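The other protein chains are all here in position, but one chain of the complex has been omitted.
Showing subunit A:
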């Protein structure tokens, strides 16, 4: 294989991406060591520089030895194995890359299980930080031990799924067992497990080849795009941490005032410090994750349904209907989403329900336009003419034949819109007109922190980073889905 070809391959790019990010992070930690002098940053800096150096070496070897694991020399294989352990210092980039390189043939199930493992490991370590708290919930230990056991099982499954499942004896029965196991363990909030069991069902259990191909093309593109997998990983971690937090995080630390612990610096007990009421900011951010995430999802799904229906109707039926609907939506479109939300909240009071309604209404025109555009194109296709000729009713044609085929752009829009919705939600909360101030929504947490910017900047920095991470993840995922669904990319 020529060097050019190797450099153009996904695996090489993944390695390059891991190298760049790892180097950037090590430089960032160096800056923190220099400005802060803390020992932790020093250790992290050293660890990340070592990973970057190994990754650099690995990149060099890849250009020579190609991309197939079987072709690698013992030295390269050793490097890959060492790189896998970079996960222990939190370097997800080099670790996921090493897991990928370790594989002889790229199978989706292997990719999924590695990311499931990484997600579980992150979940365990982020939950385990509670050990340093003065007390924990009753269920904390049981849940934590359960998560650790699951992580160990994941480790074994990584080894097991490295070979394609279909090469093993009794593949279907094994796939069935695994699929049931993953569905049951998805109770931890790890949505990747559901995806894996769905994948196992499609590829090893059911026998419809066309379904297999259709879902295969899409998921293959997603699993091969490391950025969208990373996005998915962070979304899953944030969600499952927040999901399990009712069992593992003490509610009191997040919402009740504690005047003994006002404005404390970040430490192991309070990883993000405490705010002016003595509330633990880390617990607040964790608890708030599910709130920000669900508001973001709701303010995307509601306008997607309403806007999608309006757009479909206006694209399919008579121009008069079309003009009426679209002109009304145009007027709505001329008011920026946030301003419309402010106006609605001004009129009906600030609480979470009104916030969701307000943000949803603002997003309706965008989805309607997207849907209308694709319905207009699909309406002209032959199979729609065929259904008209058969004499099917308009509504049936619209919602059974047109809309399912017009969904791709809507899904892409929707994924990218979740990020915007999360930002809009926290912006409004930051202005004090969003979620009720006592709820640990991320914008609220940040608002408290912003008043102590000069003395305790970390109070504002950490929740902000959480927002960026979530939004960035959705944007990564959205870009990946767009590339996977866009036929122009082929």
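Note that in this section a contact is a pair of C-beta atoms (placed from the backbone, for glycine too) under 8 Å apart; a residue touches a chain by one contact, two chains touch by 3 or more; residues count from 1.
As a convention for this text, contacts and distances are computed from a predicted model.
Colleague: Which of the following is the UniProt-recorded protein name of the chain this complex doesn't show: "NADH-quinone oxidoreductase", "Membrane protein", "Lipoate--protein ligase family protein" or "RNA polymerase sigma factor"?
Modeller: For the chain not displayed, UniProt's protein name is "Membrane protein".
Colleague: From the list A:202, A:368, A:446 or A:484, which touches the chain that is not on show?
Modeller: A:446
Colleague: Among A:124, A:306 or A:332, single out the residue that touches the unshown chain.
Modeller: Here the residue in touch with the unshown chain is A:332.
Colleague: Touching the left-out chain: which of A:345, A:384 or A:412?
Modeller: Touches the omitted chain: A:345.
Colleague: Please identify, in ascending order, the residues of subunit A that touch the omitted chain?
Modeller: Residues touching the hidden chain, for subunit A, are 8, 16-17, 20, 323, 327-328, 330-340, 342-349, 419, 423, 426-427, 430-431, 433, 446, 450, 453-454, 457, 460-461, 464, 467-468, 471-472, 475-476, 479, 488.
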